[in-house]
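A single protein chain has been removed from this complex, and every other one stays in its place.
Each chain carries a letter (A, B and C) given by its place in the written order, and its residues are counted from 1.
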Amino acid sequence: MHAALFRQLYRIRRTEEEIARIYPSDKIKSPVHLSIGQEFVAVGVAAALEPGDAAFGTYRGHALYLAMGGSLDRMMAELYGKATGCAGGKGGSMHLVAPEVGFYGASAVVGTTIPHAVGCALAHSLRGSDRVAVSMFGDGAVEEGVFWESLNFAVVRRLPVLFVCENNFFAIHSSLQRRQPATSITERVQGFGLPTRCIGSGDVLELVDASREAVAAVRRGEGPRFLEVHAYRWKEHVGPNEDWGAGYRAEGDAAPWWANDPVRRLGESLPASERAAIEAAVEAEIAAAIDFAEQSPWPAAEALFADVWAGAESVT
Amino acid sequence: MHAALFRQLYRIRRTEEEIARIYPSDKIKSPVHLSIGQEFVAVGVAAALEPGDAAFGTYRGHALYLAMGGSLDRMMAELYGKATGCAGGKGGSMHLVAPEVGFYGASAVVGTTIPHAVGCALAHSLRGSDRVAVSMFGDGAVEEGVFWESLNFAVVRRLPVLFVCENNFFAIHSSLQRRQPATSITERVQGFGLPTRCIGSGDVLELVDASREAVAAVRRGEGPRFLEVHAYRWKEHVGPNEDWGAGYRAEGDAAPWWANDPVRRLGESLPASERAAIEAAVEAEIAAAIDFAEQSPWPAAEALFADVWAGAESVT
Amino acid sequence: MSAERRLTYSQAIHEALAQEMARDPAVFVMGQGVDDFKGCYGTTRDLARDFPGRCFDTPLSEEGMTGVAIGAAMVGMRPVHTHIRMDFVLLAVNQLLNIAAKARYMYGGAVSVPLVVRGVIGRSWGQGAQHSQACYPIFMHTPGIKVVAPTTPYDAKGLMIQAIRDDDPVLFVEHRMLHFQRGHVPEESFAVPFGRARVLAEGHHLTLVAISHMAVEAMRAAALLAAQGISAEVIDPVTLAPLDLDTIVASARRTGHLLVVDHDWTFAGAAAEVIAGVVERLGAEAGAVRMQRMGLAPVTCPTAPNLERLFYPNPQSIAAAAFSLVGGGGSWTPEWMDAPEIVEFKGPF
Partner (left out) sequence: MSAERRLTYSQAIHEALAQEMARDPAVFVMGQGVDDFKGCYGTTRDLARDFPGRCFDTPLSEEGMTGVAIGAAMVGMRPVHTHIRMDFVLLAVNQLLNIAAKARYMYGGAVSVPLVVRGVIGRSWGQGAQHSQACYPIFMHTPGIKVVAPTTPYDAKGLMIQAIRDDDPVLFVEHRMLHFQRGHVPEESFAVPFGRARVLAEGHHLTLVAISHMAVEAMRAAALLAAQGISAEVIDPVTLAPLDLDTIVASARRTGHLLVVDHDWTFAGAAAEVIAGVVERLGAEAGAVRMQRMGLAPVTCPTAPNLERLFYPNPQSIAAAAFSLVGGGGSWTPEWMDAPEIVEFKGPF
């Protein structure tokens, strides 16, 4: 398992580092929200899922898309705005999607996909399926009323959904304590009477265990569960740079997270040769994906008018 | 105090009974949501307020409007759609308003006035005033995301607002257990870290005490508080009739509330002569209000175009 | 024989829902009160009994429940989400415009949202400011969501079936005063295609394009006008997006006069679109048609009965406007006609 998890983590980390490297070239003409430092959250949760399960995420979605098994080539092409992108070049970094692996899409409006996961769980429940839906969102999303509405309905109907709050303590430049009460997110959710757990360690293995336990219970029909996972964003909110000088957070706060970096730690736990093989394979895959993106064609002009409606009709 | 409370309770009860009596005549051409059986909630809370405090309510708003000191004449005229109504006949039963006594208005969209009370409290806080804002809403409003958004902000900013949830266990024909988790509303709110209290007794005196304690703390700057008050709606959701035959609730559930009727109980605690005097005065006041409403003129045709904009300008 | 089968608009919607639920297990109905004894004006009555688990009540969470419906639709279900008042759909605009209307496009065709949102609109018994709005222009304006507003029981059934089968999100607009109107409805399942207006009455002096319940009022106005020797063609657009401009333009070109009567404010609304669309389509010939809009007074809806009467277009005011548009000389005050469905309505709310 360690090798597989490391591969996932390393692949996401390096992919995003490459995105940051490429970004100043203006080849990626759209905002990117990097998960560098937080990859373990998506990786740890996705490791607990089975085929047929589904996940719904956010604009900070490269990690979840890849952890769910989305094509790296098509993601990179999407960032470049190419026809071969997972959204045909029409969605960009904020709207990754891969229904073929159960990733039903990312949205740039905070909180909006939370009820979609619940609706997917409702569909599973109406169909008598034992598949599970996962909703991943940030600490900021908890402030949107739709989170509480979604939680309420999921609990009332005992739906097979796992809520995962990726708490990185900031929404853009605004710290958690400026936006939310002193009680923890988990404490507030507990009041709704569902099992919750908070993982503050940054340990991907602990998260995998917790996710497996939670997903198994949800799959058994025990109703929704909630996980809060602490993490830290290493880059600026949007874009390829660091922003320690901006003044809204202290570089020192990041130090424990750097020291604790799950990518490095898991890598170190592997035999050197195994690790080197994984790294080499991933590097080759990323280089190929960038190449794929660069070589791919732009969408044809007609693509502008495609995909508005299901049929060919023009409506407005 | 008992006499004053009884007067308020009796006045609201009898006013609404008169509305129910008049309603089949079609003189009141707009939906009415009666508080019969629940009057003690508005009365108990309003008894804790001082001049300059403010309250925000719902379409089931006759009780709060009157408890805050709104003019009975103008309320009755408003129900009749007359020019002398508190909203000039343009709002009807669902949009009572009386800023002169701190009642900033009722809305027909569930949950909408909750953030207004918080905004009013914000204004008090920005001005350094020690006035308090009260938000009254039903159990159904707790399902709207805006409730949680409002609660969150009030706690973060420690605003001088008292939230009062009037829990009558139904939203239209839908029972609480179909709509919300098994945990109580109070338990769910507690997670936000503010002091809460739930009054299940239907006892107006207990509620007055609880409200005074809560309002005093809020006024001292201790931040928001939350009260849940159980009550029971005796009439149909909207309209003048009973609806025990409709099948969505059992008449037996109402029995304890009838037995416990605070209007009757408080009345019985008064000396007979004092009670009789209050009743006679209230009956005369109600008769006069009905007469006022019936005699008042319709709004002039020009009133159609007034009050859209602050200035005289026509915009669209 | 089938021509004699008459149902109310409410029954027609009910029949469409029941037939589609029987046909396709992916179809389900959700919304506040859909399973209660009133059954949303009867449109959902007994569906919860006949289709266990597939017609259910929801919490009071419009934004969240719309998102839930969207999520279910994304994975292949066909929800019909019912709102007893369109005004409450204003709580769900974010989910409908930012997600439902955009999902297919922003995901490059990978995701569909086959969702029907029913919104009940319109006057009745002093509903006032927040319980009477039409709101459809909001949805017409944004690509990716269709808007239909049937007037007859026949169209209500056929368009509901079409809306459910359609792979795009559809806003289904129902006027409360139409629910108990009766008309011919075949028993068998049938779909009415989107984008076709109906000519309710033929005429040659002027074209009345009238939306939703205004089509009923316009037919009454046409009767008043006929008595003055003015022959009005009455067109019900039926679907607002897509809009059948062809039928409207052909009629307007023929009559030379176009009065658009909306059950909504005119400013930046559906009636503005009809006029602008006709003008563009006619191009250099636009001068051959006199055009005008008519709709709600540009104010919030009042509850006082006398003001409410002035707020809405009615057969009298429509006929008077039409009369002056065609240049009918002198001053004519058409007689007041009470609409029975409005006079008789006192609930259910």
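Observations
Everything that follows uses one rule, which is that contacts are C-beta pairs under 8 Å (C-beta built on N, C-alpha and C of every residue); 3 or more make two chains touch, one makes a residue touch a chain.
Because the structure is predicted, anything quoted here is derived from the model rather than measured.
Although it is not drawn here, the omitted chain touches the following shown chains in the complete assembly: A, B, C.
Residue A:81 is the one among A:81, A:223 or A:267 that touches the chain missing from this view.
In the complete assembly, the contact with the undisplayed chain comes from C:299, out of C:238, C:299, C:318 or C:342.
Which of A:36, A:171, A:185 or A:270 touches the hidden chain is settled by the complete complex: it is A:171. Within the set B:97, B:199, B:238 or B:266, the residue that contacts the chain not displayed is B:97. What chain B contributes to its contact with the hidden chain is residues 54, 56, 85-91, 95, 97-99, 104-105, 107, 109, 112-123, 126, 133, 145-146, 148-150, 152-153, 156, 306-311, 313-316. Residue positions on chain C in contact with the hidden chain: 63, 87, 90-91, 93-94, 97-98, 101-102, 105-106, 128-130, 133, 137-138, 140-144, 241, 265-273, 275-277, 279-280, 283-284, 286-288, 290-293, 298-300, 302, in rising order. The chain not displayed touches chain A at residues 26, 29-31, 81-83, 89-92, 94-95, 107-111, 140-141, 143-145, 171-174, 178-180, 238-239, 246-248, 298-299, 301, 303-305, 308, 314-316.
Note that in this section only the chains that are shown with their structure count from here on.
Chain contact topology: the protein chains form a complete graph, every chain touching every other one.
Averaging Cα coordinates per chain places chain A and chain C 41 Å apart. Rounded to whole angstrom, the centroid-to-centroid distance between chain A and chain B, based on C-alpha atoms, equals 45 Å.
Counting partner chains per residue, chain A has residues 145-146, 149, 152, 156 touching two or more of them.
Among all residues of chain C, those that touch two or more other chains are 58-59, 61, 63-64.
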